[in-house]
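Heads up, one of the protein chains got dropped from this complex, but the rest are sitting where they should.
As written, the chain order gives the labels A, B and C, with residue 1 at the start of each chain.
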Amino acid sequence: MSEAPVLATQGLTIRFGGHVAVNNVSAEFRPGTLTAIVGPNGAGKTTYFNLISGQLPASAGKVLLYGEDVTALGAAQRAKRGVGRAFQLTNLFPNLSVLENVRLAVQSRAGLGLNLLSLWSDHVETTEKAEHFLHRVTLAERRFETASALSHGDKRKLEVAILLALEPDIFMFDEPTAGMSVDEVPVVLDLIQHIKAQGDKTVLLVEHKMDVVRSLADRIIVLHNGFLVADGDPAEVMASPIVQEAYLGMGVAESV
Amino acid sequence: MSEALLTLTGVHTHIGQYHILQGVDLTVRRGELTVLLGRNGAGKTTTLRTIMGLWKASRGGLVFDGQDITRASTPDIATAGIAYVPENMGIFSDLTVRENLLLAARAGEPDAQRLEWIFGFFPALKKFWNQAAGTLSGGQKQMLAIARAIVEPRKLLLVDEPTKGLAPAIIQSLITAFRELKGMETTILLVEQNFGFVRSLGDSVAVMDDGRIVHKGRMAELAEDRDLQQSLLGLSLDAHQ
Amino acid sequence: MLHRLLSGDFPRSLWLSGALALLVLVLALAPFLFTGARAMNVAATICVFIVLVASYDLLLGYTGIVSFAHTMFYGIGAYGVGLALYSIGPTWGAMALGLGIALLLSLALALVIGLFSLRVKAIFYAMITLAVASAFAILASQLSDFTGGEDGRTFSVPEMLRPGFRLIEAEVFGTAINGKLITYYLLFFGALAIFLFLLRVVNSPFGRVLQAIRENDFRAEALGYRTVVYRTLANCLAAATATLAGALMALWLRYAGPQTTLSFTIMMDILLIVVIGGMGTLYGAMIGSALFILAQNYLQALMKQASDALTAVPVLANLLHPDRWLLWLGVFFVLSVYFFPTGIVGKLRALKR
Partner (left out) sequence: MTPIATPTDAELPKLKLDWAPLLVLPALALAALPLIGSAPTWVTLTIAGLAMGMMIFIMASGLTLVFGLMDVLNFGHGAFVTVGAFTATLVLLPMQGWMQADSVLMNLTALSLAVALAMGVTGLLGWAFERVIIMPVYGQHLKQILITMGGMIVAEQMIHVVWGPDQIPLPLPASFRGAIIFGDAAIEKYRLIAVAVGLIVFVAMFLVLNRTKVGLLIRAGVENGEMVEALGYRIRRLFVGVFIAGSALAGLGGVLWGLYKEMLTAAMGSEIMVLVFIVIIIGGLGSVGGCFIGALLVALVANYAGFLVPKIALASNILLMVAILLWRPQGLYPVAKR
């Protein structure tokens, strides 16, 4: 844990009207680690993600990437700097083919977007790369279908493939297995495990399922009502009375 | 066993090109709390939405209180006596707590005595009475959503995963609320993934998978039978132990 | 060769390919096939409209931007060339200068409007462009000392483009090789080149990003594409192309005025052609323009006959009066948005399957 943090938030805050959805959250994230962000519904987890990846502008505080202040930058510029984001609700290009969905990510990574005089179909290397990533999420056979025709589980996988194709330094997964069938879940969990094992990537994971969190995370951050209420090693966090009180539901079991 | 209040017979529901419900048979008995369990994507929310008329059944029939509601519109179903608390709670965040409840009281102002009874287990609502609902916390919104469904007596209450991600203290108030409602002979159909929350509350239980009901029975039996729990609920139980 | 020329984007329908080939052939040989001035006018207008509509399709069909300012850019092109030739004199230099200034003005306006209002949703942009375009049209007729006001400006073109000019004395297949013919081929080859350029743009990596933005701009942004940049660029491209179309039209008419270039009726025509032809296909612009311009020129005459025949029934006569052309256009437009959302090209492509 001696490496410098890739990503840090300092006093990050956002208000919607009078409601403070994320309140003064400071945390640092280092390469080779997987941090799970947990908390009750409405705790601000997804909003915190949106603040980091730039979908929402912060009301106060900073987001630092490699020590550089990126708070004023938009989502696209942060994506260019290595922040990759998968969404909780599937968020695809519905009328484009599965392959084109992934190729758009590959192309963004390769910086080809503004090339307006070459033929899209001439960029063979982007196609090959996209097919490779589709293969990894077991979607290669469906590459010519339109994205909207995929089943829910396959859409989730495509979402993951797009994230992989961006080849980011920071992977942000927002409930990647939500709504997936039992046999599809391991494919995605293995992928996340694999990313973490590469050692130079930073993974952030919002997840409800505690078994998933327990099997993957090196560290847990607990958000509650927009505040960061706990941050540390999984065993310690799980054992902490504040966290049990706030989230893990131990109190309920006793009272029932 | 009491008589049936709501009966679903072979209900199929399509959403776009997806065939979500594939022949659901379900009976909700008067005065009982029926729990609908199942993993994500099994079709629980779709079942509730189909009952509410928000999505139309493509085949099969729904009978509520002796009335065929298969083709009825959502407002008609609501007027017939079904209240709905959706998964996202459906709070009107620009309106105050009071205005949210006012909309649910179709006759005019909400009954004061009933309000006091609701404040008894959801005190936060009284505290933030004239506050925009959007400024409430997630738990307080859930309280408001349930309060809105019970501010007038309804024949049947549909509640979709009320505990999802809530803090224990709030879950505790929900348990109190549901106990109170059971005491008043309210019929409830509750969708849940949190087995711990419903095991002591439920009378009947139905388990869904892949758009069908795969198990029906008494909650007491399921609560005792660990093997049955394991075989039926597998992953979702592990996730919430 | 054809693959590279068409950027790999073939018509993908036998009927469509046939119709397009026929259209290109007829347009290419028009001076030798038709003799009347009217027929030549129709052919020239089709050429210009193909460019104008195709550039609008880049916005509407590919990027999902609704703009009502397209005629403004078209007008800038026409006035740019026209006013330069009018005030400096009929030289190639004046023409180039006028075109250059027009392009710069169009690009500047497109950039400003784009950066300003493309951040938000389609409706917002539609309203702003409508407001700006009508302000521009009013401005153009108010500044009558400069623009000629409502009357517009009639001007002379460089000698080579004048009807009196003869390239060769002999006639070819009974057609004089004069300045008018040269102007026509300037229009035809200009239009062809611009169309092929647009076809390349929509099939480039950039074009795919535009489609992605149309589908889901939020997601495109999260992939690292700055949607404002892409939309603005598309906007500028479309504006520049429309400016060129305006310049070509002015050369053909040797006139620039508010009715022929800035009027809202032309904006409606463009919208209608894009929808009827098929949004997001570019070929729709070709088929749509051809059909529309033909109908406009020959159906209106038919309407007049019908209206004259029905003077006994005033309401019917009114309905069929040639001035009510726009009424039927509007009805047709609404119906085609409902019933032919994919347009002629979409229908023809579906036929194949």
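Throughout what follows, a residue touches a chain if its C-beta (ideal position, glycine included) is under 8 Å from a C-beta of that chain, and two chains touch if they have at least 3 such contacts.
Note that the structure is a prediction, hence the values are computed from the model and not measured.
In the complete complex, the residue from B:68, B:99, B:116 or B:185 that touches the missing chain is B:99. One chain is missing from the display, and on chain C it is touched by residues 60, 64, 66, 116-117, 119-124, 126-128, 130-132, 134-135, 138-139, 142-143, 264, 268, 271, 275, 315, 318-319, 323-324, 326-327, 329-331, 333-334, 337-338, 341. Mapped onto chain B, the interface with the missing chain covers residues 52, 54, 73-75, 78-79, 84, 86, 90, 92-95, 99, 102-104, 106, 124, 127-128, 131-132, 135-137, 148.
Quick note on the criterion: only the chains that are shown with their structure count from here on.
The most distant chain from chain B is C, comparing centres defined as mean Cα coordinates. Separating the CA-averaged centres of chain A and chain B is a span of 31 Å.
With each centre defined as the average position of its C-alpha atoms, the distance from chain B to chain C rounds to 57 Å. In chain A, no residue touches at least two other chains. Touching of two or more other chains is recorded for no residue of chain B. If you check the complex, the residues on chain A that touch chain C are 53, 55, 74-77, 79-80, 85, 87, 91-96, 100, 103-105, 107-109, 112-121, 123, 162, 166. On the chain C side of its complex with chain A, the touching residues are 4, 7-8, 200-201, 203-209, 211-212, 215-216, 218-227, 229-230, 233, 237.
Touching chain B in their complex are the following residues of chain A: 16-19, 39-43, 149, 151-153, 178-182, 208-212, 224-225, 245-247, 249-253, 255-256.
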